[in-house]
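Note that one protein chain is taken out, while the other chains of the complex remain in position.
After this line comes subunit A, so read on.
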Amino acid sequence: MSDRPAPALAPIREAALPSPAMGYLTQVYAVAAAEIQKLGHDPSELLTRALQPAIWLLLFGQVMAQVRGIADGGRYLDFLAPGILAQSVLFAAIFYGIAVIWERDLGVLHRYMVSPAPRSALVLGKAASSAVRGLSQAVIVYGLAVLMGIEVSFSPVHIAGVALFIAIGSALFSTFSLIIACIVKTRERFMGIGQVLTMPIFFASNAIYPIELMPAWLRAVSSANPLTYEVDGLRALMLAGGTSKYGLGVDLAILTAVTALLVAIAARMYPRLTS
């Protein structure tokens, strides 16, 4: 062992390893940091993603604002803005599955799977990077909302709350997307099913109309849809004088619980992609 010419490279001694918790967080960060660095090298994706919320607010919102009685007596654009924010987060997150299938097809995913990182750390890393994407979307939607005269709350507590909801919502839907990817396994099938899933999640929610307008069965579906709680929380926090129907605690508890469940499922299913 003494004649090794490359002293910088040596097996990592057990004693040098970080505590299990720190090690876990490092591995989560390894996945998330790579995604964030990629965004840094090519941020154009963030701008193109910003087009969709702009179209919803400027076209759909302007027209629907003429229809009375949708928004509980308030201004429809105020009602719509948090829904569109949640939608842009959903649409960005739902692409994670296809990105992971793409990584699998290339071979990049194998590299993560043969590393000692626990599968849940790999899933959480993706979820964390999805949160960063979601937050950057939020900045753009906020900018649009201000330009359109929507009364956005800039209280630091509210901003922090919005960031929290967006982070959890991004994590939830990106992990959901990951699970779908583990089931369908090919890009073609994912493209088909992605559309089929995204639309009901969006329309069977309170994102663009209150669930009181829905028939009873659809109202039941909406009440079981995590996006409804995401939007409910955002409505209370994004708007000056906004209110929550279910209570922020309930919203947060439901979103966190669903995310935890999905991460646990995804961690079990993730290895399927490379076996």
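The working rule: a residue touches a chain if its C-beta (ideal position, glycine included) is under 8 Å from a C-beta of that chain, and two chains touch if they have at least 3 such contacts; residues count from 1.
As a convention for this text, contacts and distances are computed from a predicted model.
Chain not shown in the complex: UniProt lists it as "ABC-2 type transport system ATP-binding protein", one of "Cytochrome C oxidase subunit I", "ATP synthase subunit b", "ABC-2 type transport system ATP-binding protein" or "Nucleoside ABC transporter membrane protein". Of the listed residues A:30, A:135, A:197 or A:269, the one in contact with the hidden chain in the full complex is A:30. Considering the complete assembly, subunit A touches the hidden chain via residues 4-6, 8-12, 16-18, 23, 26-27, 29-31, 33-34, 37-38, 41-42, 105-108, 110-118, 271, 274-275.
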